[in-house]
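This is the structure, below, for whatever I ask next.
Every protein chain except one is present and positioned as in the full complex.
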Amino acid sequence: MANIPQKIIHEYLRHDKKFPHVWCSGCSNGIVLGGIIRAIADMQLDRDDIMMVSGIGCSSRMPVYVDFNTLHTLHGRSIAYATGIKLHKPHMKVIVVTGDGDCTAIGGNHLIHAARRNIDLTVVLINNNIYGMTGGQCSPTTPHEAIATTAPYGNIEPDFNICNLAMGAGASFVGRTTAFHAIEMQNMIKDAIIHPGFSMVEVISACPVIFGRLNKKGGAPDMMKAMRDNSIPLAAVEKLPPEKVEGKIIRGILRRDERPEYCDEYAKLVKRVQAKEAK
Amino acid sequence: MANIPQKIIHEYLRHDKKFPHVWCSGCSNGIVLGGIIRAIADMQLDRDDIMMVSGIGCSSRMPVYVDFNTLHTLHGRSIAYATGIKLHKPHMKVIVVTGDGDCTAIGGNHLIHAARRNIDLTVVLINNNIYGMTGGQCSPTTPHEAIATTAPYGNIEPDFNICNLAMGAGASFVGRTTAFHAIEMQNMIKDAIIHPGFSMVEVISACPVIFGRLNKKGGAPDMMKAMRDNSIPLAAVEKLPPEKVEGKIIRGILRRDERPEYCDEYAKLVKRVQAKEAK
Amino acid sequence: MPKTKTEKTKVAAVKEAPIKESPKKDNRKVVLMQGNEAVALGALDAGVNFFAGYPITPSTEIAEILAAELPKRNGVFVQMEDEIASICAITGASLAGAKTLTATSGPGFSLMQEGIGFAKITETPCVVVNVQRSGPSTGMPTSPAQGDIMQAKWGTHGDAPAIVLYPDSVKESYELTIRAVNLSEKYRTCVILLLDEVIGHMREAVTLPDIENVRVISRIKPTVPPQWYKHYDENQKYLSPLASYGEGYRFHVTGLTHDSHGFPTNKASEAADMMERLRKKISHNIRDLVQIESHKMEDATIAIFAAGITSRAAKSAVAAARAEGIKVGLLRPLTIWPFPDDAVRRMLRNVETVIVPELNQGQLIHEIQRLTKDKSDSNLIAIQRVNGRLITPNDILRKIKEVC
Amino acid sequence: MPKTKTEKTKVAAVKEAPIKESPKKDNRKVVLMQGNEAVALGALDAGVNFFAGYPITPSTEIAEILAAELPKRNGVFVQMEDEIASICAITGASLAGAKTLTATSGPGFSLMQEGIGFAKITETPCVVVNVQRSGPSTGMPTSPAQGDIMQAKWGTHGDAPAIVLYPDSVKESYELTIRAVNLSEKYRTCVILLLDEVIGHMREAVTLPDIENVRVISRIKPTVPPQWYKHYDENQKYLSPLASYGEGYRFHVTGLTHDSHGFPTNKASEAADMMERLRKKISHNIRDLVQIESHKMEDATIAIFAAGITSRAAKSAVAAARAEGIKVGLLRPLTIWPFPDDAVRRMLRNVETVIVPELNQGQLIHEIQRLTKDKSDSNLIAIQRVNGRLITPNDILRKIKEVC
Amino acid sequence: MSKKVEKDKVGMIIREEDSLEKMEVEITEVKAPGDDDSPVLIYYEWCKKCGICVAFCPTGCLGRKADGSPYVAAPEKCIHCETCDRLCPDFAITGAKDR
Amino acid sequence: MSKKVEKDKVGMIIREEDSLEKMEVEITEVKAPGDDDSPVLIYYEWCKKCGICVAFCPTGCLGRKADGSPYVAAPEKCIHCETCDRLCPDFAITGAKDR
Amino acid sequence: MAKNYEIRLSGSGGQGLILAGIILARAAVHDKRRTTQTQSYGPESRGGYSRADVIISDSEIYFPEATSFDCLLSLTQEACDKYIFDIKEQGVLIVDTTFVKNLSLVSDNTYEVPFTDIAQEKLGSPITTNIISLSFLVKITGVVKPESLKKAIEESVKPAFVSLNLKAMELGFELAQQYKK
Partner (left out) sequence: MAKNYEIRLSGSGGQGLILAGIILARAAVHDKRRTTQTQSYGPESRGGYSRADVIISDSEIYFPEATSFDCLLSLTQEACDKYIFDIKEQGVLIVDTTFVKNLSLVSDNTYEVPFTDIAQEKLGSPITTNIISLSFLVKITGVVKPESLKKAIEESVKPAFVSLNLKAMELGFELAQQYKK
């Protein structure tokens, strides 16, 4: 495999799977997959210890392509499955790949409870503002007034600020970045994996074929440019006047707290109970 | 009925229902029911327009007792049912009565989505820190280290700050009070009903028979005293040094925003679409 | 246009034809549409004014069309956070007086089961459309299967009698949607419409009736003053008037076992009353509920029993076999639950062999086994396919030839 | 202590007795315990080391006991946010190598249906205990019913063959819990244990076996190197080795229709293979799976077919009737799904009348109808009760006398 | 009748059960120890003796009997603040002036 | 072979289907217009012609063909920033030095 | 078939009858006899109706609910009214006259004792009514050995309450002596 592009990435792909992958031309899902792989490669983690779990959606098709332990579950339930795995095998690095619909519509309850428990999962939430897989229905993150097939006259619902939601639920690591900011993304995912507790990285992504077309956002490069131009790093927010921040995607690690991790706490409980029993 | 105590309350009770009600001696649920009735009486709302919806739990038994339109639904689903009712009959005042387990464990997803949509429901969340109905299992609001029948060695999970969760989800009116602060509660519920949008009032409550006994909290009066002594009004928080605030229940209206209400937005959409069609 | 002779014998005595015969047939519009589209239009024509749903292949078009259409007619379309919320929202809206419907597919249908049980025990009208896809679990979302037939009856816990309709064409999707809404209103229960993926996505020309020719049934409203109102006041046929929230009848509804006022009870006698009412309003109205098509059965010695898309393969096979002189007919249930026991028993009495093709591992066949005591197992022939492909006319024809 | 003569004929040929006979019988502990307690202890003795659940009457004690016991044995107890999360968590943990179980009741069981289908299609071992209460919907949470028998088989969408066990006593609750865990591991599927509310809460003296006498079956681990590993590599009896996550076998699992490696497929042939494997691993192992008790059936002219608590009323009735010289016996399925078709057919052949008492509006009766082609409907007698009370020995005795 | 009913019901909260008619609630008569001129009315049929009213009456107007139930110990002290009304979980007491 | 395959596959993304074996992915050969010494390698088999690499190459090293696919227009401009690597959703291009 | 001895303890939630049933069943186990104990209560486990059945036998017990009682204990009027007609002909009826004021059926085997009043009086609280009445029942009917009952009580109540409950047991035994016909 001397001459193939992106050696690092290819090392982690399942070569007997169908490539090019299933995602549309220009879809950010592949970029995020690249970011996750690079983060893991950077850390030189043993791939036997990596568990990738997803729900249902375009983004949730990711696990099939990578040579980790992989589990493609039910729509909205990835975090619940991941919780079971992590609790039984706490040494594994459990990465949940999920879409905005998967994680915040049908799966919202599992997200907030994992955040509350502070169980050491890393949730990479690919937010393309739409249901891609099913062809363009409204998602809880579809912007107000945007078009979706179930919001043909423009969406009247307010969209979730997912990071606020996760923080409201008590998440100890919350970050937001975009597929355009690939290095930032890679590093943020790395930080999230390292973080001993629940972590969520929201990656703002482009679905050019469904969301883009419905909303006349141009092609993939245009949508990526929009990510570049409409986002500002957290560090810059304070320095800017409010009107320059308004409506912008704020990128960065929004929260990073040290809190007792759930599996650790359980292990301590076990120790405590057994010590008492021994007496 | 000249001589009965609490004339106002009795006017709103269903007299053919069993009284005394089902709740244990000293349980706060009755106090909250009183607060809701007083709030409604204060506003002189037509009882035909009042819809009370609940899930399953001790607290959720409330609707059967009051002479409103009442619906006792499934565990966790009260808000989803209420959403259907409100959308079809937007003129009704829809009050959801729910427990901490009902609303934040199994029902968490509906809570956050109703908050996001800003649909004009008033959620009165009776937080007794435990599953009362089923006999004392851990709830997402059971305090760390507290005893529950499913946490016999003390709860290792962190508890939700429900108000933060609701605010993180985008709720436009969020308040917290206790069953002890009955006048404050009554007024806050009134404000919440008046608020044109999603509102949630968390009422910290005492379950003396289950939570109290498991955790040796004394009788109902003791638990009510604890509410009095361990809570501080929001207004006072700023004036106090952080160590005096730490661990305290903060009471007050924590958020009250004006945001477009969902049924209104839908009505506008209908108008807009029909105007376009007419052309 | 020559028409194949197809005698549609409706076994049900008093058939509520959802479409009245129109006097001015020629003016009607012929439209090419999908089964899912027909469901959406049927819902609108039946007066559905509230839809809450969550997208899922292959049912999504129903939601998409209603999202566009309902606002035009003062109806509510709302996309909920999941299927559980969807069934709850339509049940709530129905209690507030709306005519409601939701649409989903296998995974969502499984999630709705608790809510379906609630609608049934509270006797709240609503319609759930399940456009079946290959299962179990996520399965093959764009492939057809008929795997949810038993689930449509038995999916929720406890005993909860079911009304389930099953069309075989785009036109019938339109008609049975109207009928489903009508039956839900009349019988105050959650009615289920099972579609095959192929029918949901298939396009056929449909002659839409003028709207004034559509027979729409709406719930009976109470006429008594509020104090006299009983939420479950059965009349002879176990169908009772239904008040709506917010209109002066401050009634109580609960998913607990309840008395005739709707208040919770643990009395054995009241519990039994409630359960009997739920059962009898179905079992005592079988003739009104059951529709079954009998196709070339008069002289048949072989019968095929098939529903939905599979019955169309069967019809092709029947035609081909008859062309070769084989006496074969088709029985097709339009109402799949309550199962048309009597009709099936009667109509299969005179045949020697029954072939039951279905896109699953054996569901209808169990019912036919139950109802054909006179036939040995070798005269009951199953054709089952679960690979995401249809049973074809040839598959059936081959079996017909094997047994004839 | 005189013992009533009860011949427990296990029809299944190779019965996996979960408890081996102990040589030192006298030393065993006799404990008064509840059915729910017995389930919890059975789970622990079977090696369950992971429980995720959500409280619900009347199953809660199972969770409560395991919350206390699992930490003592390095197992995990976690209370999830709901029943959906619970079934998902145990399935995930099982794929990571744990032996898992959850417990619930009707409403939670309905919510778990989607997840149960996922465990079945992915062939992941796990056990769901459903302590049945009166339904539908919230019903009467503290009252008994046998309303979820059909749901246990048909509750999830798509075809998904089921293994469902049904004990009739506290002791058998213990034994069948062990058996359920064993079968789930052996057959790599979600096994369901149905309890009656009365059995869950009833107390009886149970002689617990020494733990070394409990026969525990654990999944076969792969012996091939990771590159050769197929996640669904059937051997003769359709039971294939199962790797765990995190141990070098980086396999893929999906709820989509998949090939033998676990990767998604839309190929008709692979889809058919998968579905056939799911079906055949049950249907080809019927003799291993089915257990049925035959009680005084040798000379019986009347048979009662009953499960769980109702079979105990039946046994009382049998005793009373026999005391009056009436030749009546009882057939009781311990395995309710797969339904013991052959055994039932064979054992009912010689009786004239079959009485099927059950705490529902007719579930088992359908299966018996199907299997008794030789009997007219009037020789099949249903006793059904759905008012939250048990069918009593007298209820059955009365019917016996009516028909004898 | 007041005394008797009060006594009879100690410790007994009866719920509906088969073949027993629902317990009819009588709200025609109020049993206060003392007459109807008492500043505070207590409805013992509904009182569950939790002690909340006694604990939080700001003036010490209420006392607690041996069985836990409240009584008006010092009628003159009542300021009609309605604290007892609002905090009673069972709507069984009122100190309201207008009642 | 490279040219031919490239042409053949224009507009065609083939997915598995019955009775066709899964498409075998060949990753033994890289088709770059120019030789293997090109600073940028492009694997046209996987490229979906989204245009992202071209749009964001900071130096203008890449150009876009009529059919939308990228090519190395100005090899000398490549600074091996790996932007194209990271932003290509299909892992079809690399400007990495060490590859 | 050997005879079952069927006992129903009835009253309302919170009166501790289910615990009494468990203790009785435990005692039977100590007697090396077969036993089943079942119960029924309203959805509200506190305050609703409540009953516990115990069947004791020397042979296998099939149906675990008591259907006709060898002994009925009723601590409330409602429970008494409901079950009194299902007592066997020679069955024993024990009622707590603190609450049970009317008996529609009285026989030689009827015992009317104000258990709650006695508990309040002699032991300062009504909380031990269940044990007093159970011990009374045991002594009157002889269905289990007194030592077994004692052992069962010791196993079944929290250590802190053992001595109180044993006192209650003794009190029950004494009352039985007193009331024995």
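Worth a mention:
All chains are identified by letter, namely A, B, C, D, E, F and G, in their written order; residue positions are counted from 1 within each chain.
By definition in this document, a contact is a pair of C-beta atoms (placed from the backbone, for glycine too) under 8 Å apart; a residue touches a chain by one contact, two chains touch by 3 or more.
All figures in this text were calculated on a predicted structure; none of them were measured in a lab.
Set against the missing chain, the residues C:K120, C:K186, C:R312 or C:R385 yield one that touches it, C:R312. The chain omitted from view is touched by exactly one of C:L70, C:I149 or C:V198, namely C:V198. The omitted chain makes contact with just one of the residues C:N213, C:S260, C:N379 or C:T392: C:T392. Mapped onto chain C, the footprint of the missing chain covers residues 1-4, 6, 30-32, 57, 140-143, 198, 201-205, 309, 312-313, 315-316, 319, 323, 390, 392-394.
By our rule, only the chains that are shown with their structure count from here on.
Seen from the Cα centre of chain G, the chain whose own Cα centre is farthest off is F.
Note: centroid distance chain C to chain F, computed from Cα atoms, is 52 Å.
Centre-to-centre spacing of chain C and chain D amounts to 31 Å, using the average Cα coordinate of each chain. In chain F, 16 are the positions where the chain touches two or more neighbouring chains simultaneously. Within chain G, residues 42-45, 47-48 each touch two or more of the remaining chains.
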